[in-house]
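One protein chain is absent from this view; the other protein chains keep their places.
And then chain A:
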Amino acid sequence: MISRSLDDHMPSSSTSPHPLQRNLAPHLHPFQKPREYARALTAVKMDRMFAKPFVDALGGHQDGVYCLGKDSRRVGVVAGGGGDGEVIVHSLTLRRPLLKIPHAHKGMVGGICWTSESHDGQRGMITAGKLDGTIKIWRSEAFAPGIRDKELFQGSEFASGSGSAGHQQHLDQAGAIGENGLDMDVDFDEEEEGGGLNLDFAKRDKLGESLEPKMVYTNKNGLNGIDHHRTDSVFATASNTVQIWDENRSAALSNLQFGSSLETVNKVKFNQSETSVLASVGNDRTMCLYDIRTGKAERRIVMQFVSNDISWCPTLPTTMLLASEDHNLYTFDIRNLNSPSQIYKGHVGGVMGCDWSPTGEEFVSGSYDRTVRLWNRESGKSRDVYHTKRMQRVFDVTYTPTADFVLSASDDGNVRIWKSNASKKLGVVSSKERQAIEHRQKLVERYSAEKGVRSIKDRRHVPQSIHNATKLKRDMIESRKVKEDRRREHSRKGREKPKAERKKAVIVEQK
């Protein structure tokens, strides 16, 4: 006979949890799959319900923002370059500008990057002018808020920080300042001169206006892009050739060009693993690979359309991503440049910027069609699309180094902060909650092939204009293909062979 003791099944004390007995045999858990499916459906609905990707817009620019410079080793700081030559260093944690440099360049800013000093507080910002052809290195204490240990700055050129031992608690290597710092920064504002966490906007503006670049290089041609070497004090710029500069020398170290091509180069990027390898995209529809040790252009491909941006995958060193004017993105394995390894379709305007997430599994792209899209490396369709009414054409995007957020710079003069996962909860998540979230994710993944779940999961509302453009584009492509089919039907057999989509993108590979 079954005989159960209450002692085994009742909590031992008033505060202890209720004891659970488990029997995992399937006959005691009927309808396992339908129930799991119901749960998956709830999960995917919750996911869409909580999808609020927009975090904040960082304003302050007088003109559109055309380039972003993230410090890949610091979470909380990003610089935006405006169309009027203004450069603003934003703090993502404080959500306000740390420093405004109103006349950094005459005319548009072409690119921004950060130097590679190992200490966060010492890193400087390099900006390149698109029209005036100058490169400027800026150094200020304001770039590293919260880092005010006197010893750290001794010997450095801006040892003006007047921090005291009492402020040590705000030392934050990551540049992220918590609530604590936000509350207290007003208190020691008075003691500071210049940099630091000054909330006094007038003071900050004054500092920005009076800030002089530590170094100025001049170039005959305007500069469209700039990127810094990962470790060395070397950076590369893109004008009509790719130039390599040393931070401590006023003239370029070398000029890199493929053959005698003098076409405009749009963007240049260093590889993050094999740090001397460099890739550029140019106006002549090319993507070119260089090695700065040999000082030679190694290889080049000519594509159907011009690429606007380029990005190296941080984890797969041979994988690169091109943002093309033909609305698509392409990943290439540089061991096989004949064809892209994957085409990513979804935008309905030229793709202006792209950036990998730190894990190399995902990336973000911003387009002229006023949307930001997020992608998985493995799939050719976008995972999510972000847009707002007020966001205009997007010119640059970056992932933050923690992969939590995505930043977009657009024509309307704002840098927007988006969550990289639209429905992710910000703030502290308890382990129980995290488990529940992970369980829900897994359920959605498992049933994502089912129609009910899939339609909720994949459905995205996009503005009317983009919706219409998508439809139009689809029709155009379809009719083009139908025409091609018909032509093939009526031509001699074997004359016109269908060409794979991936083969179409690259015209020729040159060595």
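By definition in this document, a contact is a pair of C-beta atoms (placed from the backbone, for glycine too) under 8 Å apart; a residue touches a chain by one contact, two chains touch by 3 or more; residues count from 1.
Going forward, contacts and distances are computed from a predicted model.
A chain of this complex does not appear here, and its UniProt-recorded name among "tRNA (adenine(58)-N(1))-methyltransferase catalytic subunit TRM61", "Ribophorin II", "LALA0S06e02894g1_1" or "U three protein 7" is "U three protein 7". The chain omitted from view is touched by exactly one of A:Ala142, A:Ala236, A:Leu289 or A:Leu407, namely A:Leu289.
Within the complete assembly, residues 1-4, 6, 9-10, 18-31, 33-39, 42, 271, 273-274, 276-277, 289-291, 294, 298, 316-318, 333-336, 338, 377-379, 446-447, 450-451, 481-482, 485, 511 of chain A touch the chain that is not shown.
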